[in-house]
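All protein chains of the complex are present and in place, except for one that has been dropped.
We call the chains A, B and C, going by the order they appear; numbering starts again at 1 in every chain.
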Amino acid sequence: MSQSKKLTSHPAKKRFAAVFDSFMPIFATIAALLVGAIFLLLLDANPITAYSALLEGAFGSFNAFAETLVKAIPLLLVGLGTCIAYRGSVTNIGGEGQMIVGALLSTWIGLSFTNLPGWLMITIAMLAGILGGAVWGGLPGVLKAYFNVNEILSTVMMNAIAVQIMNYMLRGPMIDPVQAEAASQIPQTARLEMAYRLPRLVPTRLHIGLLIAIILAVMVYVLLWRTTLGYRIRAVGQNQSAAKYGGIDVKKHIVLALLLSGAFAGLAGMMQVYGVNYRMITDGSATGFTGNAGFNGIVAALFGQLHPLITIPASILFGGLLVGANSMQRIVQVPSALITALNGLVVVFVVSSEYFRRRSQRKRIAFIESEDEGKPPKERSEGLGEAAS
Amino acid sequence: MKNTIKLFSLLLITVLLVAGCTQAAPPVEEPEVSDQPLRVAIVTPSSMNDLAFSQSISDAMQALQKEMGEGKLEYVYSENMFVVDDAAAAIRSYAQQGFDIILAHGSQYGSSVQEIAPDFPNTVFAWGTTVDTFDMPNVHAYEAASDEGGFVNGVMAALLTETKVIGVVGPIETGDAKLYIDGFAAGVKSVDPEIDVRVTYIGSFSDVALAAEAATTHLSAGADVLTGSAQMVIGAIGKAKEAGAYWFGTQADQTSFAHDVVVASQVYHWEVLLREIFALRQSGVLGGETFAATLDNGGQVIKINPDLDLGQDVLDEAERVIQGIIDQTISIP
Amino acid sequence: MEIRADQTNKTPFTSLQMRNVCKRFPGVLANCEVDFDVVSGEVHALLGENGAGKSTLMKVLYGMYKLDDGEIILNGQPVTIQNPTVAINHGIGMIHQHFMLVPTLTVAENVALGLPSSKGPLTDLDVVSERIVQLASTYNLKIDPSALIWQLSVGQQQRVEIIKALYRGASLLLLDEPTAVLTPQEVDELFLIMRQMTSDGYGLGFISHKLHEVVEISDRITVLRNGRKIGTQLTSAVTKQTLANWMVGREITFITSNDKMDQGEVRIDMQAVSCPSQRGTEGLRHIDLQIHSGEIVGLAGVSGNGQLELAEVVTGLRPIKEGRVLLDGEDITGLIPGQVTEKGLSYVPEERMKDGMIRDFNISENLILREHHKWPFSKKGFLRIPYINEHTDKLVEQFRIKTPSRMTLAKNLSGGNIQKVLLARELSRSPRAIVAAQPTRGLDIGASEYVHEQLLEQRKLGTAILLISEDLDEIMALADRIAVIYEGQIMDVLPRLTATKEDLGLLMAGVHPGETIQN
Partner (left out) sequence: MIKDLFTATVIIGIISSGIRLATPYLYAAIGEMFGQRSGVLNLGVEGQMLLGAFVAYFVVLRTESLLLAILAAIGVGALMGLAMGFVTIQLQATQGIAGIGFYLFGMGMSNLLFQKLIGVVENIDGFSAIKIPLLGDIPVIGEIFFRQNLLVYLAFLLVPLAWFVLNKTTLGLKIRAVGENPEAADSLGVNVALVRYFTVTLGGILSSIAGASLSVALLNVFQQNMTAGQGFIAVALVYFGSWRPFGILAGALLFSMVNALQLWIQVLGIPIPSELAVMLPYILTILVLTLSLTKGKGPSALTKAFEREG
């Protein structure tokens, strides 16, 4: 070590800066909402009333918070998949389609076997959801690894295909027998048996899926940093040629990363059916079923800095934003399109705030050695490469 | 990183505790006072001015407001609730806010109503379009017999086509759209079974471009009369207008959109049903009824474009069929 | 001079002075109060170990780094160089250590990039190509303007870099470690070009850590250490020993492997191995090469003649088309890298950050790359973190890796320490054979010494070592036998004791000593 001067800032100050940084997404959200306030004013709505309604609607009561958590479940699950995909350096924007296929498969099984004990069916259904999502995510993986088909292209296309399959299944083979008789033929399945529903946690709509998702978040953390599989996925994601040199089958792990991320989305789809709606209904679009969770989950993971554990609170905050925004729409009666625009603003602001976080982080990190031709430390993403211990 | 996790968990726990402590008070039951305005909340899947399904309920509410007079009827809405889950949250929230009547204006909202209604026994829930009240005392069901209007449109279309080819542009093959389209086809066949009714479902409620191209395809394939259902058909109407082909509308009056070619529109007048629902509530009946907007009760009207010269025989035949459906001498297969 | 005259109307270069230059990066002072000057017609060498701040100083001059303190005076005028465009406009050109070329573009496109075109908004590649040929012939730089960069050898790519600078009318040329990738013959050619340029009035800044080259080519030498200037001397007035001491700050000794080892049986046996290259052309052609246990075989050759392919064929990274590879008599042809690893073969890849290490993994994670799936690093699919940590701490100490913690990401380590991590991983496995490609490239003297010690240590233990290097001095110092590769073929294998640099140089150029050189 040479005369290179380490930055010697006060440790307490440093810790404060670190805490400040981790709240950056929240500050960004607030900034976006401030911009949204201008729109609200233009729409003759009082921003203070509106935003209190938002907060109230998201966290203001036990029931509201439960709704927020219900909303957060699919976001968290898709977000966990995103964490894995991101570590494996694959871009999975097929969460919507994977949710649908997972839901279809698990619903089909749930409707086909009516005499099983609830816990057994729920387990089977979860596996079916995982399987469906895994297939729908794994296929683009295979196409990418073995046929060099870009996964952005294939996942976009497969979202559209999944929607059509859903529409067909729900008006055809899987239609509710009652609806098949009726003139209107609403494209929906029959309702699941009472016993098959995911148990509720408290007397609200909040179901056990939340606990499962949180446990899974921990498992994803363990998977990524404590298992050889996670190690391999991350190695392939970071540096394919080094991974190959390390004896890792690169192609296989590209498929696995997409497959696993699809599996989580598939499970999210299953939970929407078994935990919330108890049947599948289609309005002809993906969003009608997923509520955009396939996309928003990606955003939630980003809120959570692509770390499975931080994605838990991030999903809850993001879910709260969505639930609260809807509630705001009801209270101040602004067009719902504003909510979509606000949602977009929040995403843009949060993703931009990364810049400021990185910048202050870079200032904090003392350079390790000066031997390296005086190159500045290019620490872009603390935490992303961090290991378990 | 560890700090971050700790902090977030701390935050989370705080929020949970706060949320737990401030548990919501049960919804206040409002005393029935007759001079209070009737408060209605509407949840619709598309936007309130979609020139189709959602707009029809909005028009009905405005008509009723006018009819009942100043300050007698208030209504709020949540539009674009295509996410069933969000719609459920909206329905529950309106119920908690103590609205008198909640209109779940979308067939996909059935499950949500079924879940929520039992928790709010004093609130009237009306679910459309369907016939299923789940045997609940505070759930009404309403639907539109859009096959009736479809049948009438079909009869007129059959009389107007020269090429004996008629094109239909639909969204997805279900629900109200399918009901209308099947009725339409039956109407055509009732006049001349030889006429070819060709149906395309474009798989989307919003893809205007594909709807337009579907119409163009029908026109290239020889169709000279077109119809279609759902909000994306404006693309198809435009193509019909360009080609000078007749168009039949449904769900709302589409005449204003293309004066030269829109022959007739099946228009819903939900106010007819809503009036009944309001009246029943006054008499203490909160649910259990099934309503249908039909040609008979005026919930459904065939609005014929007066500016088009269709020939008297077509108009007469349409009138005859409408009457026939009303007095049930004509039944739709 | 006439080339420059028709290129630009820039004032000809007379002198450059950098005074009291300071450059800071967050947490580190890269240059501190450095003075450096170049006058027309001279080569002024900047000598120093890696990390001494040589490149930083030049990048400041070229406008790639912002100057924090100090001043730059060009031709008597103080100048501010905010970015490379300004530098180019001042007639400063730079040949970067890592080439600044766009691999998917042609030579002409790379040269034309960023320049105004004679055809306004349209490219004028025909004009550019013509001028390239012209320039190239003046300085004997044979190059095809329509060739794509990725198809060129490293030496050729360097010529493109030189042409790029000349084309822009550079009259002060900064060369950052230009010889690192060249054969002795190519180095001689480069020096010839440099001399011709100085006699044409160019000023040259020459960065190197190779003492003998600096002494050979430069007129003056400035030595940097730890970001500070140690001294400037006329080359004619200074001894190598002084320079070396200035560089390192202590006395240094040069290691050689003079002790004769008993060679064991054949470890690695390549029999008529052929394989295609990266570009789909013939990479290796019927390679026959044996390496014995306890022997270091040096593979000399100009970069791009099949060294990478050979290393990858042995380590299982590249499929073999014909022939076979044996390890201790066992056929390892067609095994995938993981299986080859199992057999006890270690590999130190040439591009360690690209092929051997994962930038965003920490030291622990990088140390287990090869055997993460095996006991004792993992059990039933789970990593054994406590053991891995213990293992890391042990190796960090044993291999003297300088790092604040085992959690430090590889990208935040210095080049020398990165190589130590890599060696720690590869050598701690007690390998039967090692393929080491350019193991000291980019390392300072201290770190290079360390690597050499380690390799010799392994040799003592009876490991078979294939040392691939473009540094003939390194090969001459370490190898027992020297194989020379040229266009995918082994030209000859010479015992170290009888090999001369001249002969090796000829072999590297594809000529057998004694043969008459044609064309």
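One rule holds in what follows: contacts are C-beta pairs under 8 Å (C-beta built on N, C-alpha and C of every residue); 3 or more make two chains touch, one makes a residue touch a chain.
What you are looking at is a predicted structure, and each value in this text was computed from that prediction instead of being measured.
With respect to the full assembly, the chain omitted from this view is in touch with A, B, C. Which of B:Glu173, B:Asp224 or B:Glu271 touches the hidden chain is settled by the complete complex: it is B:Glu173. Note that of A:Ile124, A:Ile165, A:Val178 or A:Met219, the residue touching the chain absent from this view is A:Ile165.
Residue B:Ile234 is the one among B:Ala117, B:Ile234, B:Ala293 or B:Val321 that touches the chain not shown.
What chain C contributes to its contact with the hidden chain is residues 23, 25, 59-60, 62, 64-66, 83-85, 88, 94, 96, 99-105, 109-110, 112-117, 121-123, 164. If you put the missing chain back, the residues of chain A touching it would be 39, 43, 91, 93, 143, 147-150, 152-154, 156-158, 160-161, 164-165, 167-168, 172, 295, 298-299, 302, 335, 337-348, 351-352, 354-355, 358, 375-376, 378.
Even with one chain removed from view, chain B keeps its contact list with that chain: residues 46-47, 49-51, 80, 167, 172-173, 198-204, 206-210, 212-214, 216-218, 220-221, 231-232, 234-235, 237-238, 241, 256-258.
Operating definition for what follows: only the chains that are shown with their structure count from here on.
Arrangement of the chains shown, judged by which pairs touch: a linear chain-to-chain path with two open ends. Centre to centre, using the average C-alpha position, chain A and chain B are separated by 33 Å. Looking at chain A, residues 386 sit in touch with two or more other chains.
Looking at chain B, one finds that none of its residues touch two or more other chains. Considering their complex, residues 1, 3-5, 7-9, 11-12, 15-16, 18-20, 22-24, 45, 47, 76-86, 88-90, 93-94, 96, 106-108, 110-112, 129-132, 143, 145, 147, 171-176, 178-179, 203-206 of chain B touch chain A. Contact residues of chain A toward chain C in the complex are 1-7, 225-229, 231-232, 234-235, 238-239, 241-249, 362-363, 365-379, 381, 384-389. Residues 23, 25-31, 50-51, 53-56, 226-228, 315, 317, 336-339, 341, 347, 349, 354-362, 364-365, 368-370, 372-373, 378, 381-383, 385, 388-389, 402-404, 407-409, 411-417, 444 of chain C are the ones touching chain A in the complex.
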